[in-house]
Each structure stands twice: as C-alpha cells, then as structure tokens.
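Here the complex is missing one protein chain, while the rest keep their positions.
Which chain is which? They are A, B and C, in the order written, and residues in each are numbered from 1.
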Amino acid sequence: MSEKPKDGSLVKEVRRGENATVVTLSGDVDLHHSPTLHAALVELAAERPKRLVIDLQEVPFMDSSGVGTFVEVFRRVSAYKGKMIFFGLSNRVRSVFEITKLDKFFTICENEQQAVTA
Amino acid sequence: MSEKPKDGSLVKEVRRGENATVVTLSGDVDLHHSPTLHAALVELAAERPKRLVIDLQEVPFMDSSGVGTFVEVFRRVSAYKGKMIFFGLSNRVRSVFEITKLDKFFTICENEQQAVTA
Amino acid sequence: MSQSNPVELKITSSPSCLAAVRGAVEEMARYEGFGEMDSHALVLAVDEALANVIEHGYSGVEGLPIEVTLSAVRSSDHRAGVCVVVRDQGKQVDPGQICGRDLDDIRPGGLGVHIIRSVMDEVEYSCPNEGGMLLRMVKYVSSASAEKPEA
Partner (left out) sequence: MSQSNPVELKITSSPSCLAAVRGAVEEMARYEGFGEMDSHALVLAVDEALANVIEHGYSGVEGLPIEVTLSAVRSSDHRAGVCVVVRDQGKQVDPGQICGRDLDDIRPGGLGVHIIRSVMDEVEYSCPNEGGMLLRMVKYVSSASAEKPEA
C-alpha cells in the first residue's frame, strides 16, 4: 500500500517522455475521486502527448464514474490524434471495462513497455 | 480465494504423516469459527501426532478467540510431549501473535518443510 | 451467517462514504463463500446503486440519509447469496424508467444501471408510500465458481 496522493486526484506520479506521458494512479477511482482525476487528466491531455499512458497497477477499484472519466479524456486525446493506453489492470478493474464493453474500445497493454510503444 | 470448508471449522485439509499431521486452515479464525475449529483440532490432537503442524497460508484474519484456541490445543499437545508448529503466517496474523506476546511461545516456521522437521 | 442476522449501514449522501460500504459488502460476500470475482461484481453493483442515489435521488446534495441492509440468502438450488436493500429519501422515479442504456454509443454516463443489471441476479426498484426509492437486489455465487473456485 503506498501513500495517498495529497491532492485527492489519485495521480501519484507523472513521467513525460518524447513518445508518451505516463500517469501512475493510486487509489480507488470512484465517485469521490473521479472529478479531481478528470481535472488532472484534462490538464495532461492539453499538453498533447503522443500517448497518454495510464498505469492502473495501484488501482484496486474502479466504477462507472471512473470509466466515464476515461471515456471523456479519451475523446480529447483522440481529437488531436493522440493515443490513450492503459496497463496494469487487475482482474477486478478489467472486469469493469468488460461489463461496460469498453475493453475492446480502449487499448489495454500488459506492461509499461508495451504501452509506451503501442 | 479457495472454497470454504463445508463444516464451518476452517479445516480445509488434513494430511497425516509419520512425523507430523499437517492441518491446512482456510478462512478467518474469529469468534464465529473458533469453536468448531477448536473441536476439530482437539480431535486431531487426540490422535497424538508427534507434530501438529498448522498451515495458516489461507488465513487472512485471526483474533484473540483464535489465539485462545491455539493456546488450549497447545496444552493438550504438550501434555503428551508432542509439538505444535505454525507456518504460512501473513504479516497480519503474525502481528496478532506478536501483540499477545505468543510469537516467542509458539514455534513459527517459514514453510511446511521446516515445520514438519522442526 | 443466517438470514436472521442482517447488517444495516447508515451513511449520508457523500461519495466519501462509499468505501466503507464497499468493504462491508466485500467481506460479507467473502464470508458467505463468494469467490473473488463474484464478490467484486457485488461490490461494484452496490457502489453504482449508491452513486445513483447520490447523483440522481439527491441531485448531488451531501448529508442526506441512505440506508443499506445486507443479508445472507440462498438460491433455490442452495447457492449462497447476498441480498442488498438500498433505501433513500430522494426523488421518486418510475421504476420502469430506470434502465441501462445501449452500449453502442460510447459516452460517459449511463453505465451504472447497465452494470447493476449485468452483475446482479435480481434487481427490483420500487417507490414506497413513505417516499424515496427502495432498491432490492440479490447476487448468488455463480454456478461456475461454485464448482471451480476462482484463483
């Protein structure tokens, strides 16, 4: 268990590279945290990274407010022809993408290396 | 997560060998399960195994009712000069033995192999 | 756990209360013998139901009462189950109007009811005379996982 990000946005770390911005989230992506997470991701998307890579390894729970947040940010990234890619999904988080049929819509990779080159 | 033992005693498996009887528990050793667990362990102790080895790998939670159960069974096993040995403790379960200062009283091993020869 | 020992949770319509409810639901499911994915599905449905009460029933106003009652039940073929009743004092809507939307239009929102209906075995909304909404839902251990425990 790692420390909670201080601003409540769940964004634990942001690493900007030439090909990708990798965002590590930590905590539950739920109704409480989704609004601040949304704001943080919108800011990062505004920097127009080629790939916006979301690391979900430390996300034990996600609900439809989280899915909704990712769909909305995905629209922004797609609008400038960027890519949005996820990795590190637990079975639980993956199942939420599956139930909402978004697993085929989003790009989901096994690990960070695949994600930054996907 | 494995299936719950059917009788509510938490005893998932018992393996009897020449040097040891190994008892695998599965579930929370709490006020609800301790009485049936106690009964099951008393029966096994009555068979007078040289070592009564308790596998706690699938025990996510234990409270003082569990500690009490083990202390009582320990008395029976010691009475016929047998040994009672634990292995597979999570940090959480280990901490309960520590808080109650029983970590130094019981024999706690790293794995089954050490336990059956301890 | 027997049907006669329900656990009642009283929270307020604050998103920060959801985590504690999720924990209670998860441990109860685990205790009843649910595998990991079944218990997660139940937790997710309860979370979505509470999020809907907060957002729709109470229009996002915090501090208003929500009651969640958890009880152990059995299916007709004796599988373990958990019944969850969610009671609010918010806006009443025609239960027939509460339905998940089609998923072919990918947009945020409109997924909660779809998730609830996908993962629960029984889902019933009603409008009690005393006001507010009542949601009663049940999930049983899925037959597959009852035969073959999940990893």
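We take it that contacts are C-beta pairs under 8 Å (C-beta built on N, C-alpha and C of every residue); 3 or more make two chains touch, one makes a residue touch a chain.
Quick caveat, the model's predicted, so the values are computed rather than measured.
Asks: With the full complex in mind, choose from B:Leu25, B:Val59, B:Val96 or B:Val116 the residue touching the hidden chain.
Replies: For the chain that is not drawn, the touching residue is B:Val96.
Asks: Can you name the residues of subunit C that touch the chain not displayed here?
Replies: 1-2, 4-12, 14, 16-17, 19-28, 30-31, 62-63, 70, 72
Asks: Extract the touching residues of subunit B with respect to the undisplayed chain.
Replies: Considering the whole complex, subunit B reaches the absent chain at 28, 30-32, 61, 63-65, 67-69, 71-72, 91-92, 95-96, 99-102, 105.
Everything that follows uses one rule, which is that only the chains that are shown with their structure count from here on.
Asks: From the C-alpha centre of subunit A to that of subunit B, how far is it in Å?
Replies: Centres of subunit A and subunit B (C-alpha means) sit 43 Å apart.
Asks: Could you give the separation in Å between the centres of subunit B and subunit C, each centre being the mean of its C-alpha atoms?
Replies: Comparing mean C-alpha positions, subunit C is 36 Å from subunit B.
Asks: Whole-Å distance, subunit A centre to subunit C centre, using C-alpha means?
Replies: Centre separation, subunit A to subunit C: 26 Å.
Asks: Would you give the residues of subunit C that are in contact with at least 2 other chains, written as numbers and ranges?
Replies: 36
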